[in-house]
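Just one protein chain is left out here, and the rest sit where they should.
Naming follows writing order (A and B), and every chain is counted from residue 1.
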Amino acid sequence: MSPMTYHRPTTLGQAKELSQTLENAVFMSGGHTLLPAMKQDLATPDHVIDLSHIGELEAIRVDSNDLIIGAMSTHVQVATSKIVQELIPALAGLAGSIGDRQVRQRGTIGGSVANNDPAADYPSAVLGLGGTIITNLREIRADDFFVGLFETALEPFEIIIAIRFPTPLSAGYAKFKSPAARYPQAGVFIARFEGSVRVAVTGAGQSGVYRLVQLEKTLLESFVDGAAANLEISTENLIEDMYATKDYRANLVRMMTSHALKHMGTISIFK
Amino acid sequence: MSMVGLEVNGRLVSKDVPDNMLLAEFLRDSLGLTGTHVGCDTTQCGCCIVLVDGVSVKSCTVLVANAKDSRVVTVEGLSDGVHLHPIQEAFIEHHALQCGFCTPGMMMSAVDLINRHARVLTPEEVRSEMEGNLCRCTGYHNIVKAIVAASEKMHAR
Partner (left out) sequence: MNDISHGLQLEPRPADLIDGVTLKAVGQPLARKEDLRLVTGQGRFTDDFNLPNQSWAWMVRSPYPHARILQIDKEPVSAMPGVLGVFTGQDCLADGLNAIDHSPVPSTKFDVRLRGPSDTPVFLGRHFLLPTDKARHVGEAVAMVVAKTREQARQAAQALLVDYEELPWVADTQKAAASDAPLVWEDLPNNMLVDSSFGDEQATHAAFEKAAHVVSMKTHINRVTGVPLEPRAALGNFDSTTQSYSLYAGSGGAVRQKKELAQVLGIDPEKVRVLSYDVGGNFGTRNRVFVEFGLVMWASKKIGLPVKYRADRTEAFLTDYQGRDLVTEVSLAIDANGKFLAMRANNLSNVGFCCVSLSPLSKGSGLVTGSYDIPLLLLRSRAVFSNTMATQAYRSSGRPEVTFAIERLIDKAARQIGIDRLDLRRKNLVKPSQMPYTNAIGSTYDSGEYEINMDKALLLADWQGVEKRRAQAKARGKLLGVGFANYVESSIGFPKERVDLIVREKHIEVVIGTQPAGQGHETSFSQVTADLLEVSFEQVFITMGDTDIVSAGGGTHSGRSLRHASTALAYAAIDLKVRAKNILAAVLGVLVDEIEFERGLFVHGPSKTQVDWFELLRLAQRSELPADLQGGIQVRRDNEMHTPVFPNGTCICEIEIDPQTGALAILNYATVDDVGRCINPMIVHGQTHGGIAQGVGQALWEQCFIDASSGQPLSCSFMDYAMPRFDNLPSFKTEIAQVLSPTNPFGIKAGGEGGTTPALAVIASAVEDALMPICGPIEIPMPITPVKIWTALDAARKNKEVLL
């Protein structure tokens, strides 16, 4: 790893100031995206600003009917939070299924969402629940946030403070893990609200997480688990690699959608 | 370079280290604790697992600067100096190691797993929760037995 200088701000203000004054600086939360990238020279910052010790960025709380999760909440914190388990159990389940036990100790929701890895789990929940990304500058709706492959609407050095999730009537998540990396080859998050249904797919699309808009309309009319059975999935923008052809990927999207529908209120993991 | 102070295996240590130094490198190269091993470069093999403030983390993906003021326990700190830790005894009894390279990280990960549950583990739980540890020699069969046995011993105390 190339030499760099490590900074540990304890307030948001300090973090912002550092990001504005240092040249070639990046933020780090859990480090489980940044450090592997730095080890491979895919990222070569001169300064690393560690956000994980800023108290204001942790905390999981309820505000009216919304669940607010601090950006520095680790996956294990979200998975074991009684609040999350009660309000959106599929979200707690998803967090508890990310990576492995050690990764879940350090990885954070803010880091994952800011990175927008096309094979990450969280983007499907954020988009599927229609969450709002609260930064130090503004609030960004999920639909406007995930812009493309590893790309988000964040400005440089805009800091995610928390993510607000509306509480659904029910939600479910199903994913099929790839044989090597264990990321979802297709992960489908479905959330049902009064007056809307949202279905978000991760792991499958070349541009990252996306919604199955047609299915959402169908489910809004009639929320039955058979709706996915003959779902037409376009193969056009699906990822092709050594473990999935486009046709197979489309099939996984269909199957995971079907499983999520069948088991709303929980998560289903396949491999 | 920064001065980093932390507790390792019950001892306070303080060293001036480069900011880009990983915890695994610090343990092996600065402290000479070579029991923690590095087996990959994508944070997937688990050979480097240690306990930081009681929970298992992959020390190859943690900056030592980030472990400032933390309590770190490595494989060298498992036994009390006189008696082996139940996990060490179980690994020996059940032949849960062959070449021994994955073993330190395997045991630290197992200790964390056992400590999280106030009861004896099932083999299925062990298999699902130990996903972050690779072993190439044993086929995992005996490691599962050892971890279940250790959980029995540790929760009988």
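Note that in this section a contact is a pair of C-beta atoms (placed from the backbone, for glycine too) under 8 Å apart; a residue touches a chain by one contact, two chains touch by 3 or more.
Because the structure is a prediction, the values reported are computed rather than measured.
Interface note for the absent chain: among A:Arg61, A:Arg141, A:Lys217 or A:Lys271, the touching residue is A:Lys271. Note on the undisplayed chain: of the listed residues B:Glu7, B:Glu76 or B:Glu152, the one touching it is B:Glu76.
Interface residues of subunit B facing the missing partner chain: 28, 33-42, 44-45, 47, 74-76, 78-79, 84, 88, 91-93, 95, 97-104, 107, 123, 126-128, 130-131, 133-144.
For subunit A, the residues touching the chain absent from view are 1-3, 41, 176, 178-181, 242-245, 247-248, 251-252, 255, 270-271.
Definition applied: only the chains that are shown with their structure count from here on.
By the touch criterion given at the top, residues 2, 18-20, 22, 41-43, 46, 49, 55-58, 61-63, 65-66, 68, 109, 112-113, 129-132 of subunit B touch subunit A in their complex. Residues of subunit A touching subunit B in their complex: 1-6, 8, 31-32, 35-36, 38-40, 48, 50, 52, 99-103, 105-106, 182.
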